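Mind looking over this structure? Questions follow.
Excluded from the complex is one protein chain; the other protein chains are retained at their positions.
Then we have chain A:
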Amino acid sequence: MLEIKNLHARIADEGTEIIRGLNLTVAKGEVAAIMGPNGSGKSTLSYILAGREDYEVTEGDILFNGESILEMDPAERAASGIFLAFQYPMEIPGVATMEFLKVAMNAQRKARGEEPLKVPELLKKVKDAAGTLQMDMGMLKRPLNVGFSGGEKKRAEILQMKLLEPKLCVMDETDSGLDIDALKIVSDGVNALRSPDRAIVVITHYQRLLEHIVPDSVHVLYKGQIIKSGDKSLALDLEANGYAGVIGEAA
């Protein structure tokens, strides 16, 4: 589903190379975890997948379902089925969460040549999805992410992910800022989205999240490259011994 081939990317403004020959393949139905120390390029990778303009791909390619997405803007990538759950979701003042969901869902439907959702249908979908995340409807009337707690913001991200039904979910440090209860709710939400047709890339610092969202594969990102891949036991190993051992091996 996702193939990243010898990807090199740098910050467009100043030219610092962040991703240096990264290779990664994630299959349909797979849940892949990407772990790595601070500054290894994890968040940058998620932004590049989503098409952020601040980064410039200088070499290599990203294939999504066999086709290069490098020429697509963020909205086109989203409509093609790529969703990024942000580490720091942005506040959109004056735009009610419900309104935002409607605009986003209908924009993607339009891109796919589908009719916009009728209001009752939309309300039902949103209500159902919000219920499973233990979000009340009152929250949906508030401007998106404005004044939301850390946990509420992450739940709102998962709500959007559920409703937009992406084929590839990229989750950037979704566990940061979550207490145990919220972590459970969010993880349950993600697990409910596991499906043979969908790939999920979980970017995280800690093994903690992976106890709830159990990955099929684990990859260690360091200095812009995947230096080691393995199954879920690799995450446990990292938790026990830290990154130093893996980094030493690779060097």
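Here is the rule we use: a residue touches a chain if its C-beta (ideal position, glycine included) is under 8 Å from a C-beta of that chain, and two chains touch if they have at least 3 such contacts; residues count from 1.
By definition in this document, contacts and distances are computed from a predicted model.
Chain not shown in the complex: UniProt lists it as "Fe-S cluster assembly protein SufB", one of "Fe-S cluster assembly protein SufB", "Peptide/nickel transport system ATP-binding protein", "Carbon-monoxide dehydrogenase small subunit" or "ABC transporter permease".
Of the listed residues A:Leu7, A:Ala79 or A:Leu140, the one in contact with the hidden chain in the full complex is A:Ala79.
Among A:Val57, A:Val95, A:Leu123 or A:Leu236, only A:Val95 touches the chain that is left out of the view. From the options A:Leu63, A:Leu123, A:Met139 or A:Leu164, the residue with contact to the unseen chain in the full assembly is A:Leu164. Summarising the interface, chain A meets the missing chain with residues 50-54, 73-75, 77-79, 83-84, 86, 89-95, 100, 103-104, 107-108, 111, 116, 143, 160, 164.
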